[in-house]
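Yeah, one chain of the complex is gone here, protein chain that is, but the others are all in their spots.
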Amino acid sequence: MDAIGELLGYEDPDKMREFFRKKSKKLENKIMKLSDAVSEFVAESDYMAIGGFGLVRIPTAFLHEVIKQQRKVATCAFFTSNYDTDLVLINGIMKSVDMSYGIALEALGSPKVLRKYFENGGIKVTEWSNGALAWRYKAAAMGLSFLPIRSMLGTDTEKYSAAEEIICPFSGKKYLAVPALYPDIAVIHVHEADMYGNAHIKGVLVADVDIAKASKKVIITAERIVDTEYFRNNPQNTTIPFYLVDAVVEVPYGGYPAEMPYEYLFDIDYFKRFLQAAESEETFDKFIKENIYECKDFNEFISLNGGVERIKELRNLELGLKGSEL
Amino acid sequence: MDAIGELLGYEDPDKMREFFRKKSKKLENKIMKLSDAVSEFVAESDYMAIGGFGLVRIPTAFLHEVIKQQRKVATCAFFTSNYDTDLVLINGIMKSVDMSYGIALEALGSPKVLRKYFENGGIKVTEWSNGALAWRYKAAAMGLSFLPIRSMLGTDTEKYSAAEEIICPFSGKKYLAVPALYPDIAVIHVHEADMYGNAHIKGVLVADVDIAKASKKVIITAERIVDTEYFRNNPQNTTIPFYLVDAVVEVPYGGYPAEMPYEYLFDIDYFKRFLQAAESEETFDKFIKENIYECKDFNEFISLNGGVERIKELRNLELGLKGSEL
Amino acid sequence: MKEKYYNEMELMICAAARIFEDGVSVSVGTGVPCAAVMLSQKLYAPNILILFEAGGIAPLLPSMPISVGDKNTMYKALQTTSVSDAMEMNQRGLVDYCFLGGAQIDMYGNLNSTVIGSHDNPKVRFPGSGGANDFASSAWRTIIVSPHSSRRFTNNIDFITTPGYLNGPNSREKAGLPQGTGPYKIITNLAVMNFDNDEKRMALESVHPGVSVDDVVKNTGFELLIDEHIEQTEPPSEDELRILRNEVDPYRVVIGKKAQ
Partner (left out) sequence: MKEKYYNEMELMICAAARIFEDGVSVSVGTGVPCAAVMLSQKLYAPNILILFEAGGIAPLLPSMPISVGDKNTMYKALQTTSVSDAMEMNQRGLVDYCFLGGAQIDMYGNLNSTVIGSHDNPKVRFPGSGGANDFASSAWRTIIVSPHSSRRFTNNIDFITTPGYLNGPNSREKAGLPQGTGPYKIITNLAVMNFDNDEKRMALESVHPGVSVDDVVKNTGFELLIDEHIEQTEPPSEDELRILRNEVDPYRVVIGKKAQ
């Protein structure tokens, strides 16, 4: 089968080696303000990758700031993604995307207004499975221009992808080769980071380690900054090592309204309001205006939605305290 | 270049899928006595893989028991290996091996007697690099019959390997495809394990996670058995999950004379005695007789070499206590 | 009559829960699949190994997850890991069952969760494959849960997101998919179906209480293989319902929804 999808985010591995060679490996203070990180690192030509999964560990603060600053990106991976890519869509200049999952908040439903971006034919989609996109990141992370996989074969998902069939020289079996994916920018929300960019993620890692290795620029937003001794005293805590990272931004509750494992649950009420608003352009524009454009910063957004009191409730829910229930 | 080495440890991926399908995924008590684990699991036709690196985290107790019981294996991966493969060689029935590194205790020297096994032409060697063997395990661990790599190309290491050159369909670049490696049995020494086989390794992981995934049977030897709650309360501690594991053996100091990171240092004096003895067949046979055959169990071996007092010294050295120095 | 003591959703969950042998591994998402494995774990298969593609392995699910990576998917889990690790476990042959759904299903069990209409100019755009294609490619047995209608059960499938038996016998193997895998059962609000071993086509296995074979035929847009004698699906037992309602889904997150 010949795949007819557009090949996005791919580069020659030797060209990427040259790029990675030039990245600084110094222990430098990379802490930045959120607004500066967005204005300095997000460019219109960028392919953006976003960490987390579904309603979990989304770099919301960063993405809200991207919208506030009306920074646009050229394309994006819709991979295990919900609220995150919804936010990227709002800026609406993407013409092509890699997509394994998107425009749905899993069990909660789908934001109608954003689905229209696709149904109007305004966005060209290259199809993948979650595994395929995870493996595309992994190929790049391994320093390879492709990885063989056993998914997608024989389906329209293969046909509308940009993969190529190959034969294993040992078994003679057919495999699908997926091309490495090198995002220009990745944004990953973590529990702890130090000033150099060493970062610790608790709970499921999704594809974030490979995304950090695959991406040209990596922005870490962290619930809190910790001393480097935190990592030196337990180097197994280092989920993402400093030399991959370009900027570190401290944003307490920076994942809200998504869940931060072991810290606070997602705010299901917020997401219901979001989906409700997304029923029409008008209500949606109003919702985004109130929750993003008119909030002077992320703290104001949290305040608008219940503030630290709401976070406390979500924290109790996350930790299963006080007989609180979802 | 056409590689002329013998292809060892490879199987068809679909055949391996059938094998893995049948492995029990139940939470069963897998704790066994050391001697039973050896007699039940080590077979003469086996390809054996050994965890750890160099002088670090070697499953010594298990391997000493293999020798005591005169259990032999058909072949073995000499990968980052020192004392471990030296021990496997002692039983001496291997006709072919995969080798990236062996018969040397790194900076300390090489056991002359064991080098002779190779210099007498009695063992056929398929050559690999450390990376290549790590990636062969990883291919199997990923459910693939091969992985593309960028090492070994153009060298005699490639020529005497069993790899195949392939072309990347995206970049047009030449890669070396290394075949998946599926050991029949793997032995891995860990810090903590529960009765089901969940295992935690501290410090460098070497290739042990991939080895555990790639191998048909996996034996865990552990410094200590812990309650399953240890893992359920921090599931990021699970370096090797239970469903990969066939047997769990509790052996305190089971890595001695190798280092167990954060617990005890390697016993450099022992290794010097070992190398000294390996200067001649006669002294070596005597050394092995005393240290292995004539020890009724692993505790007696430790006692012979200084006992728990020596372990205490090595522990102080490992932890850098009391101004103790290597 | 049946509405007296159970609803369609409860029946579907119970029918699914009975499939699993003890000690099998099952990849699940949110909703019905998750309720089914929880029920199965409590009643039939205490050693069932549950995995979520976001990386939660063997959690002691305290209640229904809403997101495939949320806290319930890692509650008292035996490991938290990554998407590729879960997918590679599957690719290695370690996942016995997966649970999927789709907007369209054809007679070979191929699933569409991508678009209605043409790919580049869709009438409706769905979320896409997610992990469905991966699990259906490499898990040994795929279980499909779906509302039953002739619009959904159609051979005019707009897009094969996820492989069933593709074009029939041997076509999975020819495409390169792992040997011996494929769709196993389909559970709808009307019936349970399976696949004929030779033809790899969908066959009726049992109809739910109160449903006739004809009801199923009318709501299926292609020809089902139908044996002369079709059993009735075992209705939920008292035990199943008690545990489902009291322990598995006390807030009626899943069983409170309509099956269609």
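When the chains are written out, they are named A, B and C in that same order, and each has its own residue count from 1.
We adopt the following convention: a contact is a pair of C-beta atoms (placed from the backbone, for glycine too) under 8 Å apart; a residue touches a chain by one contact, two chains touch by 3 or more.
A quick note: this is a predicted structure, and the numbers were derived from the prediction, not measured.
K.L.:
Which shown chains does the chain we cannot see touch?
P.N.:
Counting the whole assembly, the omitted chain is in touch with A, B.
K.L.:
Per the definition of touch given earlier, which of A:L27, A:A74 or A:M195 contacts the omitted chain?
P.N.:
Among A:L27, A:A74 or A:M195, only A:L27 touches the chain that is not shown.
K.L.:
Any idea which of B:M99, B:L144 or B:L275 touches the chain not displayed?
P.N.:
Residue touching the chain left out of view: B:M99.
K.L.:
From the listed residues A:F242, A:F266, A:F284 or A:F301, report the one that touches the chain absent from this view.
P.N.:
A:F242
K.L.:
Specify the residue from the set B:A74, B:L153, B:M195 or B:L304 that touches the hidden chain.
P.N.:
B:L153
K.L.:
Touching the left-out chain: which of B:W128, B:F170 or B:Y243?
P.N.:
Checking the options B:W128, B:F170 or B:Y243, the one contacting the hidden chain is B:W128.
K.L.:
Of B:M195, B:I225, B:I268 or B:L304, which residue touches the hidden chain?
P.N.:
That would be B:I268, which touches the missing chain.
K.L.:
With the missing chain put back, which residues of subunit B would touch it? List them for me.
P.N.:
1, 52-57, 78, 80, 82, 99-104, 106-108, 110, 115, 118-119, 121, 124-125, 127-132, 134-135, 138, 149-157, 160, 165, 173-176, 202-210, 259, 261-262, 265-266, 268, 318, 320, 325-326
K.L.:
By the contact definition given up top, give the residues of subunit A that touch the hidden chain.
P.N.:
13-14, 16-21, 23-27, 140-144, 198, 213, 228, 231-233, 235-236, 238, 241-243
The rule we apply is simple: only the chains that are shown with their structure count from here on.
K.L.:
Find the most central chain, measuring centrality by the gap between its CA centroid and the centroid of all protein CA atoms shown.
P.N.:
A
K.L.:
List the centre-to-centre spacing of subunit A and subunit C in whole Å, with centres computed as mean CA coordinates.
P.N.:
28
K.L.:
Please compute the C-alpha centroid of subunit B, do the same for subunit C, then give the distance between them in whole Å.
P.N.:
About 41 Å separates the centre of subunit B from that of subunit C.
K.L.:
Averaged over CA atoms, how far is the centre of subunit A from the centre of subunit B? Could you give it in whole Å?
P.N.:
Taking the mean C-alpha position of each chain, the two centres sit 38 Å apart.
K.L.:
Residues touching two or more other chains, restricted to subunit A: which are they?
P.N.:
If we look for residues of subunit A contacting two or more partner chains, we find 149-150, 173, 175, 202-203.
K.L.:
For subunit C, what residues touch not just one other chain but two or more?
P.N.:
74, 80, 84, 90-91, 138, 178
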